[in-house]
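All protein chains of the complex are present and in place, except for one that has been dropped.
Then we have subunit A:
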Amino acid sequence: MSSVYHDPAEASQPYKEPTPLPSDVPKVSELGTTSAPLKSAAFFIGDYCKEFNEDFMLCKAENRDPAHCLKEGRRVTRCAIDLITKMRENCGQVFEDHWQCLEKNNHEFYMCRKPERALNNCMFEKLGLTKTIPGTPAGKTPIHEVKNPVFTGVQR
């Protein structure tokens, strides 16, 4: 063991733990989606996987030990994989347009309302999922449906 402290962030190679998961834990493939598609799909994940997500978070509230909620966690991941696969099949191009827009616009929703509306329409028609933002003041249009917002991209 070295006695001098080396900042892991400045290490020449990343620290890797090569040991796989113990074999008694069922395997689940990771989602592997990057941040932009995740952000684009976030509200649909919240809608589609609501029960699994809430179950998992309640389990985490019981105990923070990573070993405690592995089963619930697998369900959450499987549900998200299921949803992303469905989105790719049903709304592939629209989904791609939206997350590419997010990627190019600093991940700001308000810069990408046009592709977002197309995606929301497609998701509602094909999968029956809606984007709802909890806590929107009663009687107000949700921010993603405002016709003439103050904040827009310079080039619409």
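Following the convention adopted for this analysis, a residue touches a chain if its C-beta (ideal position, glycine included) is under 8 Å from a C-beta of that chain, and two chains touch if they have at least 3 such contacts; residues count from 1.
Everything that follows uses one rule, which is that contacts and distances are computed from a predicted model.
For the chain that does not appear here, its UniProt entry gives the protein name "NADH dehydrogenase [ubiquinone] 1 alpha subcomplex subunit 13", which is one of "NADH dehydrogenase [ubiquinone] 1 alpha subcomplex subunit 13", "Superoxide dismutase", "Ribosomal RNA-processing protein 4" or "MMS19 nucleotide excision repair protein". In the full complex, the hidden chain is touched by subunit A at residues 1-2, 5-6, 8, 11, 15, 17, 19-22, 25, 28, 30-31, 38-39, 42-43, 45-46, 49, 52-53, 56-57, 60, 63-70, 72-74, 76-77, 80, 109-110, 133-136, 140, 142-144, 146, 149-151.
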